[in-house]
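Take a look at this one; I'll ask things after.
Removed from the display is one protein chain of the complex; every other protein chain stays in position.
Going in written order, the chains are labelled A, B and C, and every chain counts its residues from 1.
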C-alpha cells in the first residue's frame, strides 16, 4: 500500500482448472491496463480444499486488503469468513458461484453476487440437446464433483431441460471433472445403455472424454453437449462431434468483478442482488 | 517324579517333518540337555513347549495335567520361561525396557514406573555380571554377546518352574559362559528345572544331569550324564562313528607369500585411534582372539571396505589397495563370512540356491541372464560338499536350521573361490558334526593356498584351526601366539589386556 | 567385556535425551530456517495475526498426524483418515442439525457422533488388518473408499450447515491470540507424548513396530495393541472432524481429500520411521509446523500457485535431506 493504490485480493478455485487460470490471466491483464490498483491472487490446491480459501480470506484480512473478490469453493463454508472480512471493513464481492441464500440469511450477511447463472447455462446446453432429440430422447448426465456447488447447479440445469423437453434420463454419474474418468465411466454407461442418444457433460474436459469414447465405440449417432467452451472443444464443435457448449466468458468475469469492487472502495454504493454476467451457447458456425 | 513328560510328539512344516515322534521327560530340579545335529528338532520342541505354535500329534503333560499352551503368555503363566535361539530383543528400546518387557512395572494410573524398571534391570544385569552396562542405553548399542546376556537376564528374573535355554552360549565367550553356569547351578538348587541346548558337549558334561539326544526329529535316547561319554553322545547324534579329525597334522606347511597385509588400520568404528597391523600369508590360517567387544569384527569390516577407513593402509599381494566397498574387496579375491547371518549374510526368504550364488552371480549367468541349470548344479555340489541338510534347493533359507543356514553362508563365499577369506564366528550355532566338517573345509582351503583370517570366541576352535593366533584387546593387538604357545591361559591373559605379561608383541 | 568405553561420565539416558532433543531439533532447525526466511522476505509473516492464522491452519493436519503417529509407530499406515474425517463430520453434521435439541445437547451429540464414527472406522481398520495380518495400506485404502462413499450417501452429497452459534464460537475463539482448536490439538500431542513415553502401552507400541514377534513371545496380546493404535487414529480423525466443523461451520462430504498424505508427511518429516518402532510425536508436531509454515509463507511471498506447488515439493525433500546430515553429524 506504499503507493496508496487500493489492494484487491482475488480468491479463485483451483488454478489447475484452465477456466480459473484464464480468469487469472484476464485479471492480471486488467490490473496492467487499469494501473490504479494492486492485485493479489490466490487459488487453491484442489477443488475440495475449502480450507485454503478460508485461509486465504484470513491471510487477506491480515494483510489489510481493501477488497476481496472471491469465487467460493463452497457456497456455505465461505459465508462466515467473508462476514469476518466485511466486519474488518473490507469490500467483498462474490462472483462465479453465489453464496448459499439460507446460509447468508443465517449469518446475517447481505452480499451481492456477480456472475453467470450456472444452472441457466447448463439449461441452455440441455435445451440445445432437447431440441435436437425431441421428447423421449434418451440422455445421460456426466456430473462434476459430487458436493461441489457448480456441479450441483449444472446438474440441476440439465435436469430442468430433461423435464422441459420430456427427455428420458437413463443414468447420471460423476466423473469428477476429469477427461480420463469421463472416458471410462461413459464407455461403461454406453455398454449398459446402448440406446443412449444424448450426453450432457458438466464441463468440456469430460465432454472430450465422452467424445473419445464414442469414437472408440464407433458411434456417431450420439449427441454431446458440454460446458465452459475451452479451446480444445473448438474443433469438435466445428466438425460436429459435439453439438454445443456454454461460454461464461470467464476471462472477463474476475476483471469485471474487480471493477465493481473498486467502485465500492472508491465510495460508490454497495452492490445489491445479482449482477448477472453474460452466458452464451456456443454451437457450430 | 517326572513332572513334565512328552509322548510321541509330531510337528511338520509343509513337507518337513521337524518332529517325528519325540518322547522324553523332565525331573524336578534337574538340568537336562538336549543335543542333536542342526535341524534335529530341538528348537521346534522348545517352541511347542513355550506356546509359540501347537503340535500336530502326541501329548504333553505338565505337573500331572495335559499341557498345551495356546500362546507364550499362557506358557509363562504356567511357569515355563524360555530364552529362544533367535534374538528377541527390541533394538530401539532401552535395555531396561527389554528386560522388563514381559511385565513392565506400573505406578499409579498405569503409568510406567521407570525408576523401578531401571532398578529391576540393574538387578537382573548385575546378577549375570553385566555390571558395567547402562540399562538406559538402547539395545542397539550392544554387541551380540551382550544382547544374549540381556535376554538371559530377562528370563532369569522370574521364578519359573522350567527354564529353557536354547543355545545360550553360542554367542558367549568362556567368561560369560562360566558365569551362566554358576547361575544355572544356583537356580537348580532352588528346585527349578533347566533345559539346556548346546552344541558344546563339554558344556553339557559340565552342568547337566541328563542328556536327551535328537536325531532327525526323533529322540534317540535319554541318559544320565554319568552313564555316558561325549563320544557316545556324538555317536548317537550322528548315527555313526564320527571320522577322527585329522587335525593333529602338525606338519607345518611352508608359508606362502603375503596375501594381504594391513598397516596401522583405523576405522570409524575404532575409538582408540591407534592402528592395527597384521599380515596374512597364502596357505595360512590366522586366528583372531579377543573378548566380546574387543574390536575383532571391526577389523574385518575395515579390511572388507564396509566401514570407512580413517587412516592406515591395506596391501594385497604387497600392492597397496583401496577398497571403497565390498565390491572392490571381492574383486581383489577377498571374501567375508559375516558374524550375523540373519542381518548380513542371508536373504532369508530366497531359495537356498539363490543364496549360494549371491556373491558369484557371474558364474550362474551369462550376459545378465540367469542359468538355472548351472545354478542348481553348483548349489547341489556345494550342498554336498558341506553336507548341507535341506528339503529342496528351492526352499527359502529361512526354513533351514541355524547350523545349516551358517553352511549356506559359507557356501556362498566358497563358490567364489576366494584367495583371502575373512571369517567372523564361522561355526556359531553349528553342531559338532558340521563343525568338524567346516574345520576340514577350512583346512582344505588353506592347503589349496587360500589365506584365512578367522575370528572366533571359542578358543579351542582357534587352537585347532589356526597357524597363528593374534589376540586383541581394546582394539589393539596385544600379542601373537605360535602353535607351541597355544593355550587358553595364554590367550585369555592377553585378551584381558595384560599385554605386558606373556606373549610376544607383534612385530 | 572389560573394555567398553567405560569412561562415560554422563549417564547414557542423559545423553540419549540430549541426542533425542537434537534429533527433533534437526527438523526443528529446518523449521527455524523456514521461519527466518519468511520473516525476512515477507512483510506480514511474523505478525500476531498471521501467527494465529498459521496455528489455525495446521490444527486439522496436526490432529490427524497425532493419530497417524501411533499407526506408523507400529509399522502400519492409515490412508483412510481424510475420508473418515469427512464421514464423521457428515454424521456429526446430521446429528447437530437434528431438530428438537438445545445448542448444548446438539453440540454434545455431534461430538459423540463424530468420535464414535471415527473410532468405529479405526476399529474396523485395526481388526481386519491385525486379525488376518494383512497390509494396512490396502485395508485402509478400502476404508478410504468405504468412508467416502458413506459420507456422500449419508449427506446425499449436500453440504450440511447451520450449526449452533456456540459451536462456531468455539471454532473461532482465541486465548491470547492462540486459537482454542489449536490448543486442543496441542493437548492431544501432549497426551500422545505421555502415552508413548510413560505408559507400558506406549512402550509396547514402539516394541511392536520394532519386533512384533518378540513382543508376542513376551506374552503380550499384540492383536489388541494394534487394534488400539488404529482406533486411536480413528479417534483423532473424529476429533479432526469436530475441529473442521467448528472452523468451517459446515460438514462437507468431500472434505479431507488428500489429507492422509499431508498427515503422513508430517509424521515422516518429523522423523518417525515408516517401518515402525522409531519416532516421536514431538517430531510430528514439528513436521506439521513445517508443512503449515511452508504453505502459509509461500502464499505470503506471492509465488504463483504452480511455482508454490513445486517449491513445496522441493522444500519437503530438502527438509529430509538436511535431517539426514543433522543425524549424521549428531551421531558422531
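FYI, a contact is a pair of C-beta atoms (placed from the backbone, for glycine too) under 8 Å apart; a residue touches a chain by one contact, two chains touch by 3 or more.
None of these values were measured; they are calculated from a predicted model.
Although it is not drawn here, the omitted chain touches the following shown chains in the complete assembly: A, B, C. Which of C:268, C:285 or C:300 touches the hidden chain is settled by the complete complex: it is C:268.
Only one of C:143, C:188, C:204 or C:300 touches the chain withheld from this view, namely C:143. From the set C:203, C:247 or C:308, the residue in touch with the chain omitted from the display is C:308, counting the whole complex. Note that of B:127, B:183 or B:348, the residue touching the chain absent from this view is B:348.
The chain not displayed touches chain C at residues 79, 128, 132-135, 137-139, 141-150, 152-153, 157, 261, 264-265, 268-269, 273-275, 304-314, 316-317, 320-321, 324. The chain not shown here touches chain A at positions 15-18, 21, 46, 146, 171, 173-174, 178-180, 183-185, 187-189, 191-192, 194, 205, 208-209, 212, 215-217, 230-232, 235. One chain is missing from the display, and on chain B it is touched by residues 14, 16-18, 20, 39, 216-217, 304, 306, 325-327, 329-331, 336, 338, 343-351, 353-354, 358-359, 361, 365, 368-370, 372-373, 376, 380, 383-384, 387-394, 412.
Note that only the chains that are shown with their structure count from here on.
When chain centres are taken as C-alpha averages, the shortest distance to the whole-protein C-alpha average belongs to C. Separating the CA-averaged centres of chain B and chain C is a span of 43 Å. Between the CA-based centres of chain A and chain B the separation comes to 71 Å, rounded to the whole angstrom.
One simple way to say how far apart two chains are is to compare their mean CA positions; for chain A and chain C this gives 34 Å. Taken residue by residue, chain C touches two or more other chains at no position, since every residue touches fewer.
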